[in-house]
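Input: a single structure, listed below in C-alpha cells.
Yeah, one chain of the complex is gone here, protein chain that is, but the others are all in their spots.
Then we have chain A:
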Amino acid sequence: MTSTETRMAGRLGDSPLRPDGTLKVTGEFAYSSDLWHDDMVWGVTLRSPHPSARIRAIDLTDALRVPGVSAILTAKDVPGENAVGLEHLDTPALADGVVRYQGEPVALVAADHPETARRAAARIVVDYEVLPAVTDPRTALDPDTPWVHADHDNLVRDLRIRRGDPSPTAPVVVSLDFEVGMQDQAFLGPESGLAVPDGEGGVDLYVATQWLHVDQGQVCRVLGLPPEQVRLTLAGVGGAFGGREDLSMHVHACLLALHTGKPVKMSYARDESFFGHVHRHPAWLRYEFGARETGELVYAKADILFDGGAYASSTPAVVGNGGTLGLGPYRIPNVHVDARGVYTNNPTCGAMRGFGCVQAAFAHEALMDELADRIGMDRVEIRALNGMVEGDLTITGQVVDSAAPVAELIRTVRDLPLPAEPAGERDIRELPGGASNTTHGEGVRRGIGYAVTYKNVGFSEGFDDYSTARVRLEVVGGEPVATVHTAAAEVGQGLITIEQQICRTELGVEQVVVHPKDTTVGSGGSTSASRQTYVTGGAVKAACEAVRASVLRRASEALGRAELRLDGEKIVAAGGEVVASLAEVLTDPVEETVEWRHRPTYPIDPETGQGNAHVQYAFSAHRAVVDVDVELGLVKVVALDTAQDVGRALNPDAVVGQIQGGSAQGMGLALMEEIVVQDGIVKNPSFTDYLIPTILDMPPMQVKVLEYADPHAPYGVRGVGEPPTISSGPAVAAAIRAATGKPLRRVPVRPEHITF
C-alpha cells in the first residue's frame, strides 16, 4: 500500500453540487406541503377579520353540521398553556377572548377535503365586539393610547446607547427623518406540514422551520406534553428568510391530530401566508451626524422606532440590533442612540434577513451621502475615511477584533466595471417600464449610489448560542462512510453541502450521508443570523475531530503504533508509511456527539448600551446603477454590484448565490416590496399586489468576495447571508436620488415620490 496523493473533490473550498439538487430538479424532493398520509385529514384556520376585538362568543353549531368535518377546536380545547413566543410567551396559540391583529387564529377545522374544511370554517359564527385599534406606532406610547395587552404597556423594548461627550458639537451638522415600509419574507414554500398521532398520546410533526428545538419547546407547552412525546422532523423547506422562526401551523396541526386521532395536513394558501408569519418591522428613524469640515464624524444621534405589531416575537432582539448596529460600520466617538419597539394592533413583526440593520442602513447611508455633499467630499471616500478598521471600537465599546475592511470594500465596488452608457436604440426590456413600452429612452436619467453595512453574526447579548453535531464513521459495503446528524435547518442555503464538505475534509472519506434533521439529536440553534456555517459548521468540525481521535486511538491500540494520522482513507504513520486502511480499523462504527459554542457575548449595560454584545461582524458594500424615467417615476436597476468579506469561502459558488439572492431582497425593499396596512388591515396579501423582483427586474450582479479569515471562527468563516440584504437597498435608493435629485426619505420608493 502507498499513500494516496489524490485529493478528493468536495472538500472545503470546493463547490460540490448540493446533495438534494437532483431530487429538487426531478420533483421528488419532499417539501412540507407535499406530505401525504393514508387517512389524513386537512386542517384549516379561521382567522380574525378585525385588528382589535373582544370575542363574546363562538358558535360552532352550523359548522359542525357540515358533512366531512371531523373536529373544530378553539382556545378552550388547548390542553396545556395557551401561550407561545420566541422571547416573550405573549402569543396565544388560539385567541382566547380577544384578538389583537387581523389574521389572528381563532378556530381550527379538520375535514376530509380542504374545501370542506374552509366551508365549515366559514360557518363558524364568532361574535366580535370591535374595539379601537392602536395602529400608529408613533403614538403607541402616549399616555392616552390603549394598551394592546392588558397586563403590559405598549413598550416592548427601549434600548439606549450613550458614549462619549453627552453634548457634542461639530462644525458640520446634517440630519434627516426616514421611514421604511413593512417587508415580507415572501418565501415561496407556504407554511405547511403534517402531524401524525402516534396512538399513545404523542405526535410526530413534519414541518418546514428554521429551528426545530425551539418549535418543539413551544408545541410541548401548548399540548401539555413532554419532549419525548412531541418529535419534530424537518420537512423540505421552501425558503425562510426569518419568516419561519415563529410558529405557524405547528401547534394547530398537532392539536387537530391529537383530537381526531388522524394524521393532519395543513398548507396555507398565499393570502393566508401573509397572515401566517411575522414581517420585517416598519421603522421611523431620525438621525443626526456631526462632522469636521474634513469629513471625520464627531458624533451621531439616532432615534429609531420599530412597529412590533400585536405580539413581541423577536422585537426585543431586532431593537437590539437596530440600536447597537444602527449607525453603520463607522468610527464614531460620541454617540446617542434611542431604539424602541412597540406593540400595536398591526401585523406582528419579527425576524427577516438583516434583522434590524436593514431599516437603519437606509437612514445612515442616506445621511452619509448628505454629509459628503455638504462638505464637498466624494461619497465613496467619506465612507472610506470613516469606515471601521480592525481594532476600532464599535458604538457599544466593543473592539472589532478581526478584519473590518470598509474602505477596501467600498473602493472595490467603485472600481468594478460600470455598465455601458446608454447609446443609440435600446432594447426596451432594459429600460424603465420594460415591455410595457412606456419610454424609448426619453426622460430617462442614470444615477449611481453606494452603501456599506455591517451585521452581527450569530446570536448576541449573552444568548447561549450553540449547536450540536453527531458524526458516525463506519464501513458500509467495504467503504468508509460518514454520517452527519444535526438538527440545523437546511432552508435552501446549502448547509447540508457544507456539512458534507467539513466531514470530507476532516475525516478524508468520500461518502458522507446527511441524516434527516430532527429532534433525536441536540439543538442546532436557529438557521438565522447568518450563523449556521459558523456555529453548526463548528459543531460538525468538532465532532469530526472527536471521531478522528477515536479512530486513531483505536488504530494505535490495534496496531501497536503511535503518532498515526488519517490521510484520505488510509491510516498513515509518522514517516508516511500506510499502516492500514480506514476500513480495516473500523471494525465497529465510531460515533461522537459534540455540543459547540462560539465565544460568549454579553448583555449591554441598560443605561449606556456599552458591552461586548456581538461575536462577529460581517461587512459588505454595494454600488447600484439605475435608470429612472423621471416623468413616470419608473426605475430600472441596471447594475447591482457588491463586495463582501466572507472570512473564508467554504463553498465559493454557494457564497455567491447567497450574496446575489440577498441583494435581490434588499433591492426589492427599496423599489417595490411593501405590505400596505391601513387601520390595521392588510391591503395586499397576494403576489398580485405584493411584488417581489422578477428576473426582468434584476440586473446583472458582479460579486467580489474578499477572504480575510477571522482567527476566532472555525476555518476563519464569517457569516454571509445577511449583509447583502442590508447594503443593497440603500445603494439603490441612493442611485435613484442621484438620478432624480429628489430627497427620497422613504422606501419603497414609489413612482409618485419621484414625479411629484
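The criterion applied here is as follows: a contact is a pair of C-beta atoms (placed from the backbone, for glycine too) under 8 Å apart; a residue touches a chain by one contact, two chains touch by 3 or more; residues count from 1.
Criterion: contacts and distances are computed from a predicted model.
Per its UniProt entry, the chain excluded from the display bears the name "Carbon-monoxide dehydrogenase small subunit", taken from "Carbohydrate ABC transporter permease", "Bifunctional protein PyrR", "RsbT antagonist protein RsbS" or "Carbon-monoxide dehydrogenase small subunit". Across A:187, A:306, A:330 or A:596, the single residue that touches the chain missing here is A:187.
Residue A:269 is the one among A:66, A:269, A:375 or A:705 that touches the chain not shown.
When the omitted chain is restored, the residue from A:136, A:401, A:430 or A:631 that touches it is A:430.
Taking the whole complex into account, chain A touches the unshown chain at residues 15, 17-18, 20-22, 24-31, 33-34, 36, 113, 115, 185-190, 236-241, 267, 269-270, 427, 429-430, 435, 491-494, 653-654, 656-657, 660-665, 686-688, 692-696, 698, 700-701.
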